[in-house]
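Here the complex is missing a single protein chain, while all its other protein chains stay put.
On to subunit A.
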Amino acid sequence: MLTFGTGNKAVAMAVRDAKPVVVAAYPITPQTEIVEEIANFVTDGSLDARYIPVESEHSSMAACIGAAATGVRTFTATSSHGLVYMCEMLHMSAGARLPIVMANANRALGPGWNIGAEHSDSISMRDTGWLQVYVSTVQEAYDATVMAFRIAEHTDVLLPVMINLDGFLLTHITQTFETVEPGDFIPPTATPHAIDINNPGGYGTLTPGNTHFKFRHDIERGMQASVPVIVETEADFARRFGREYHLYEEYRCEDADVVIIAMGTLGKEMEVAVDILRDEGVAAGAIRMRWFRPFIVPDLDGKEVVVIDRDYSFGFGGVVANELQAKCGCKPFSVIAGLGGQEVTYDDIAEFVRIRCPGKEHWFGVDD
């Protein structure tokens, strides 16, 4: 069904259509509309779920853990300070191999107090064992949320999935989008280690050094297994519903000498920048990375690379730029841009390419 709404509304409608049994949530700007919409769906009966209005984000993830431990489908949403407040529970949920799905409205962390888009919140959760996908349109916010349940709950994966959408830039813009009826696209949740009264066990008990590492390695196995599951899920989604997604989205890359790489809404801006540069005779292309965990490296052999990070690891550099460098040996021109909702236009992105200097770092808008 064709409809119209914000990125937040699209996520909420996708959650409604995926039919979770428990939703536990705490409101935070700019995510609030997601949990308001879900509360409305539960109230008007269009979603038959238990909505738990918790007292904090730490508790929202805790409640999802408790519910998912019984083997039911769960969802929550958060942003920024809410996400870092639940950091401990992100480790717990992934470590317990619970397929919780969460939307995160990417937002800066204070101080100073700022509610604009920034990826520092989710990037700082990169080592929790959560899969992370970054979306760029309202339609993709809907589609990725539907697919997230199937990916998280796949028995080869059994890891939680975070759908990241840029605060305000995507959470609050309105676009036309199409909903689907997932039906058997999302199979019933089948958590093999769900609590079973008839077969009691200790979950998460003291685990000494001669076994703990095996559980850690199992998380990595799940992460590795998620790659074919994502590919298969996205292919099946395209077959059934006609919209195609890939691990990363390439734009005019076939003959490109220089590629721009970014995640989230900047990914769409890059495409316009590429067109501008092509008109100037620069063989530019763009790659929008969708999955940050697992980290899937595009083939960058023989190409110059400009990476735009809406995040920063202090004392180190732009995270995506550095991870690409570490994984594929390229020497990117690392641009730090868009922090805290700083405006970055396609003209600005084209300029990053014109002034590129391999191996160097450039903070957009900082003169010295």
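Note that a residue touches a chain if its C-beta (ideal position, glycine included) is under 8 Å from a C-beta of that chain, and two chains touch if they have at least 3 such contacts; residues count from 1.
Everything that follows uses one rule, which is that contacts and distances are computed from a predicted model.
*Asks:* Between "ArsB/NhaD family transporter", "Aspartate carbamoyltransferase regulatory chain", "Thiamine pyrophosphate-dependent enzyme" or "Electron transfer flavoprotein alpha/beta-subunit", choose the name on the UniProt record of the chain that's been left out.
*Replies:* The chain we cannot see is recorded in UniProt as "Thiamine pyrophosphate-dependent enzyme".
*Asks:* Give the residue, chosen from A:47, A:69 or A:144, that touches the chain omitted from the document.
*Replies:* Hidden-chain contact among the options goes to A:69.
*Asks:* Consider the whole complex, including the chain that is not shown, and state which of A:3, A:155 or A:207 touches that chain.
*Replies:* A:207
*Asks:* Could you pull out which residues of subunit A are in touch with the chain that's been left out?
*Replies:* Touch with the absent chain occurs at residues 21-22, 24, 49-50, 52-56, 58-60, 62-72, 74, 88-89, 92, 195-197, 200-208, 211.
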